[in-house]
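Structure record follows, encoded as structure tokens.
The complex appears here without one of its protein chains, the remainder shown in place.
Note that the chains are named A and B in the order they appear, and that numbering of residues resets to 1 at the start of each chain.
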Amino acid sequence: MAVASSDTAIRSSNVTRTFIYLFLLLFALFYLMPLGIMLVNSLKPLSEITSGGMIAMPNEWTIEPWLSAWSTAQIGVEPTGLRPYFINSIAMAVPAVAISTVAGALNGYVLTKWHFQGATWIFGLLLFSCFIPFQIVLIPMARILGLLEIAGTTYGLILVHVVYGIGFSTLYFRNYYAAFPTELVRAAQIDGAGFFQIFWRIMLPSSGPIIAVCCIWQFTNIWNDFLFGASFASGDAAPMTVALNNLVNSSTGERPYNVHFAGAIMAAGPTLLVYIVAGRYFVRGLMAGSVKG
Amino acid sequence: MAATDPMLDSGADFRTRLQTWLPKIVLAPSFAVMVIFVYGFIAFTIYLSFTDSRMLPSYDLVGWQNYERLFRVRQWDTAIINLGIFAGLYIVISTIIGLLLAIFLDQKIRGEGFLRPIFLYPMALSFIVTGTAWKWILDPAIGLETTMHRWGWESFQFDWIKDSDMAIYTIVIAAVWQSSGFVMAMFLAGLRGIDNEILKAAQMDGASNFQMYRRIILPQLRPAFLSAFVILSHLAIKSYDLVVAMTDGGPGTSTWLPALFMYEYTFTRNQMGIGASSAVIMLMTIAAIMVPYLYAELKEQK
Partner (left out) sequence: MGFLDINNVTKSYGAVEVLHKVDIQVDEGEFLVLVGPSGCGKSTLLNMIAGLEGISSGEIAIKDRVVNNITPSKRNIAMVFQSYALYPNMTVGQNITFGLEMQGTPKPERDKAMAEVASLLQIENLLDRKPGQLSGGQRQRVAMGRALVRDPDVFLFDEPLSNLDAKLRVDMRTEIKKLHQKLGTTIVYVTHDQIEAMTLSTRIAVMYDGYVQQLGTPKEIYDTPANIFVATFMGSPAMNVLPAQLIEMNGAIHAEVAGADGPKHLRIEDAPDAYGNYVGKSVMLGIRPEAITDPEGADRNAKNIQSLANQVTVTEPAGADTFVTMSLGGKDCVARMRADAEANPGQPFEFAVNMDKAVLFDPQTEARLA
């Protein structure tokens, strides 16, 4: 994100500035409130919530809801807790992120440095594929996964996420490599480096930031996906988001809200952690995702 | 700019020729995947929308029948009207909040580095998480309403999420919460890109702060407005997870959106032909917004 301008031409009075600070703080509160409520309520007994104490600190602190959400809560028919689904999501996201990033890097390299006729067309088609409503591919995808006998498995989800992640990863690397000096590639050609040597020795060592951006974006998207998970992997292979939705929307009898909140934070945990650790790259990815690269 | 031209004369040795073909070989798998899984699938779904597919795909063409039926189905009407309300409010409110936050943050605010990530973090969350949080916060039985009662405001009433006329607005609240920080980031980047000397010149010309924003700064943010509009409208049309998590389309079918309609008709009600036609309509709507935008962006880059 841009650096603060050193001398802004705009000056404002103290009254205005106070108002601005109040406004900003109010909104900070608005954004933090849901996360705060989830956190606080995941640490109190259910009775405190149902008696109307949602917006209050716990009288009695407990980690019972967390334990329950993790290992004993009823998900669908089995009282397994969210743990197996958390593992599913990891097993799905890690390979899918790795494969789509590698493919995106190679595509971006080819599209910018080995320009050939029709490259702009191919990129345009890839770009549009980032923005299609996935409802348009659900039916044929279900058929193909069935034919490949990976319907309802993590492998199926990996395939789906790789396929629909390549567009964005290519977009990132293409825009990044477009600004990478072509003269370096030419110099390496004269030095006798081949296609892969140039990629490996010249391009990749300078690609750290964009690799981070791409991995974070892909991870966030894949981890947070619900539509594909719900369509192609309900049951044992369901990812975390689907399991969380099952937990929240299918419990009968008295609803264990505190367990829901604990589960929600678990589902948010990995992407939130990535955001806290590498927010800079996350923001860059978001901005590049709006095509302004 | 080209790094090499193919020099495929018969004189070139094997290694040289391999090197000229390698880029295409490397791109080929992604290209094939795109052709099959994106454009092939789109074609297949379009084809299905003209067939009498029900639980399973059928290949018997029935012309425009599915589309005619689609627009006679009451739930599709609901979904379209809801999308209109949802998209309109979502885009307008997110843009206003995002713009205000960006302008205020741009006033050399102390703690900007602390506030900005707070405004933006919801974007990192899954809609299912967002939905879960807001579902219970807005639930009159345990959330805001009960809390207000307990704090002594007995007449306070806020049960929109249970009210089929109002439930769609609760989804707007959650969606705005999730995306307005992103819009803020887009506008902030735009504001930081404005040449400070222009502002100084305007100040010399005697422009007040308000005039400066209205006449000089906002017009220069046009690209950011456009990006925000395109991204938000495309997110709105695709909205699915948030509704599922918050209301699951309810009460009744009062919060159905086209994405929900497509899923329900295709996989639950076994009306695949109608489901496919609704997906095609969604695609066309998004294409009508995205294609001109992407085309302009690509042309600009060249």
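Here, a residue touches a chain if its C-beta (ideal position, glycine included) is under 8 Å from a C-beta of that chain, and two chains touch if they have at least 3 such contacts.
Only a predicted model underlies this, so the values are computations on that prediction, with no experimental measurement involved.
**Student:** Consider the whole complex, including the chain that is not shown, and state which of A:188, A:214, A:227 or A:286 touches that chain.
**Tutor:** From the options A:188, A:214, A:227 or A:286, the contact with the absent chain belongs to A:188.
**Student:** In the complete complex, the non-displayed chain touches which residues of subunit A?
**Tutor:** Output for subunit A: 181, 183-184, 186-193, 197, 201-202, 205-206.
**Student:** If you put the missing chain back, which residues of subunit B would it touch?
**Tutor:** On the side of subunit B, residues 2-7, 9, 11-13, 15-16, 19 touch the unshown chain.
Quick note on the criterion: only the chains that are shown with their structure count from here on.
**Student:** Just how far, in Å, is the C-alpha centre of subunit B from the one of subunit A?
**Tutor:** Measuring from centre to centre gives 15 Å for this pair.
**Student:** Mind listing the subunit A positions that touch subunit B in their complex?
**Tutor:** It comes out as residues 1-5, 7-12, 17, 20-21, 23-24, 27-28, 30-35, 37-38, 49-50, 52-56, 103, 106-107, 110-111, 113-116, 120, 122-129, 131-141, 143-144, 163-164, 166-167, 170, 178, 182, 185-186, 189, 194-196, 220, 223-224, 226-227, 230-231, 241, 244-245, 248-249, 257, 260-261, 263-265, 267-268, 271-272, 274-275, 279, 282-283, 286-287, 289-292.
**Student:** If we count contacts the way the header does, which residues on subunit B are in touch with subunit A in the complex?
**Tutor:** Counting only subunit B, the residues touching subunit A are 1-4, 6, 19, 22-24, 26-27, 29-31, 33-34, 37-42, 44-45, 48, 57, 97, 100-101, 104-109, 112, 115-130, 132-137, 142-144, 146-147, 149-150, 177, 181-182, 185-186, 188-189, 192-193, 196, 199-200, 202-203, 209, 212, 223, 227-228, 230-231, 234, 237-238, 240-241, 244-245, 248, 258-259, 262-263, 266-267, 272, 275-276, 278-280, 282-283, 286-287, 290-291, 293-295, 297-298, 301-302.
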